[in-house]
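Below: one structure, written as C-alpha cells.
Heads up, this is only part of the complex; the chains shown haven't been moved.
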Amino acid sequence: MDILEKIYEMTAFGELADSPGTLLMIALAFLLLYLGIKKRYEPLLLVPIAFGLLLANFPGGAMNVVPSNAENNIEHLGMLEIAKQYGIMNLLYYALIKTGLLPPLIFMGVGAMTDFGPMLRNLRLAFFGAAAQIGIFSVLIAAVWMGFTLQEAGALGIIGGADGPTAIYTSIVLAPHLLGPIAIAAYSYMALVPVIIPFVVRLTVSQKELKINMKEQDKLYPNRVKIRDIRTVKIIFPILLGTIIALLVPSSVPLVGMLLFGNLVKEIGSDTNRLFKAASDTIMNAATVFLGLTVGATMTATTFLNSETLLIVAGGFIAFAISILGGIMAVKLYNLFSKKKINPLIGATGLSAVPMASRVANELALKADPRNHILQYAMSSNISGVIGSAVAAGVLIAFLAQ
Amino acid sequence: MSNDLSTALLVLAVGMITVFAILSLVVIGGNTLIRIVNHFSAAEVPATPAARRAVPKQEAPKIRPATIAALAAVVETVTHGKGTIQKIEKF
C-alpha cells in the first residue's frame, strides 16, 4: 500500500504521535477560542491569538514562529529568505513583531480612540495613575528573587501595567521568548478585570469609603479652574504631554509618542481626518490581525509547556492585584490629609485596562449607593494609568535592555 | 543581597519616582495649559465661537448648526429619543 503510506507521511499524524504536548496546545487554542467567542474575553485579541496558536500547532503547516538562535541565525536573514525557509508566519513575525513595529502602530490607534476630556476635567485624579504602577515593580523584584533574569522579570512585571500593547512591546525588547504567555496573561487578566477589581476592593475598601460621592465633594470643594475652550486644550495637551515624557523618559517615546500623535490627529478634526482614519481604522485593524496571529504562533509545545509559563500566569495575577491595591492605598493615604475626600475606587482604576476598569468601578460605587456615579472621575485615573504604564515600560527598557 | 535584586530595587525606586514625577508634571502642566488657554479664549470670546463653528470636527463643513439642531430635534421627537443622526453628508 504505497499510496496509503505516502498519504500518512503527508498527514500530521506521525508528528503528532511524536510530540503529544502539541495536543495540549491545540486544546489551549480551543479554550482560548471559547473564552474569546463565548465568554467575550477581549475577543479582538484572544480570537486571533488563539487561531494563530491553532495554526502554529498543526505539525507540518510551517505556521509556527521559529525562535532565532546562533544556529539558524534567522535574525540576520533577509525577509525573502525567512519567507522561503520558514513560511509566511515567520515573515510576519520577524517583519512586524520582532522589529517592534506593531505595538507603536497600535498605540497610535489607541491614541486616536482616546479622549483626554475626562482626564482634563479631573486632572488632579490623574495623579493616582502613578500609584497603580507599583505592581509592575513589585513583581519585578519577586521574579528576580525566584530566579528569572532581570529582563524576564521586567517583562513579567509589565503584565501589571494592564495594557496589552505596552506588555507586548516591553516583552519584545526585554524577553521575546516569553512573548506568548505574557501576551495571553495580559489580555486574559484584562478580560478578568470585572472579577479581579471587585476581589481586591472587597478585601480593602469599606462600605463607607465606597459611598464617597465625588460629585458632592466637587460641590463642597469646587475646582477653581473651568475649561473654557476644550478644543484648543485638547489639541495642545498631547503635544505638551509628549514633550514632558520625552524629556524625562526618552525610551518610552516609541510608544507614548505614537499614542499622542494618534490623539493629536483625532483632536485636530476634519483637517487631518485622513490621518485619523488611517490611525484608528486602517492601520489599527490590520495591525491587530497580524499582532494576534503572530503572537499566537509563537506558542508551541516546546516553548510554552514549562514551569516558566505557570509562574508567568501566577505572577501576572499578583502584579494586577498589587497594582489595584497600590492605587487604592494611595487614595486612602490622600484622604488622611485632605478635607476633600476621594473614592478609593478612583485609585483602583489607575490600573488602566481602559475603559473596562472604570465601568467596573462605577458599578461597584452604584451598588454601594445608587446615586453615586463615578464613571467620569474613574476615567481620569484610568487613562493616566495607561500613560503611567508606558512610562514604567520606558524605565524598564532604559535600565534592563541589553 | 544578589546583584540582580539590588538592580531590581533600584529600578523600583527610579520607576515609581519617575512615574510620580511625570504624572505630577502632567497635572501641573495640564492645569497651567488650561489657565493659559482660558486667558486667551476669554480675550477673544466674541470672535471665536463663530470662527470655530466654521471649522467643525470631522465632517460636514457647510451644513449649518441650526439645520443640524433642527434635524436632531425632529429625530428626537419622531423616534421618542431612540434614534440618532449618525452622519449627514452633502451631495
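By written order: A and B. Residues from 1 in each chain.
By definition in this document, a contact is a pair of C-beta atoms (placed from the backbone, for glycine too) under 8 Å apart; a residue touches a chain by one contact, two chains touch by 3 or more.
Just so you know, these numbers come straight off a predicted model, no measurement behind them.
Asker: Summarise the composition of the whole complex in this file as a formula built from the shown labels.
Answerer: Formula for all protein chains in this file: A x3, B x3.
Keep this in mind: only the chains that are shown with their structure count from here on.
Asker: Hey, how far is the Cα centre of chain A from the one of chain B, in Å?
Answerer: Whole-Å distance between the two chain centres: 23.
Asker: Could you pull out which chain B residues touch chain A in their complex?
Answerer: Residues 2, 4-5, 7-12, 14-16, 18-27, 29-31, 33-35, 37-38, 40-42, 48, 52, 55-59, 61 of chain B touch chain A in their complex.
Asker: Can you list the residues on chain A that touch chain B in the complex?
Answerer: Listed in rising order, the residues are 120, 123-124, 126-127, 129-131, 133-134, 136-138, 140-141, 144-145, 149-150, 153-154, 225-229, 231-233, 236-237, 240-241, 244-245, 248-249, 269-271, 273, 276, 384, 387-388, 391-392, 395-396, 399-400.
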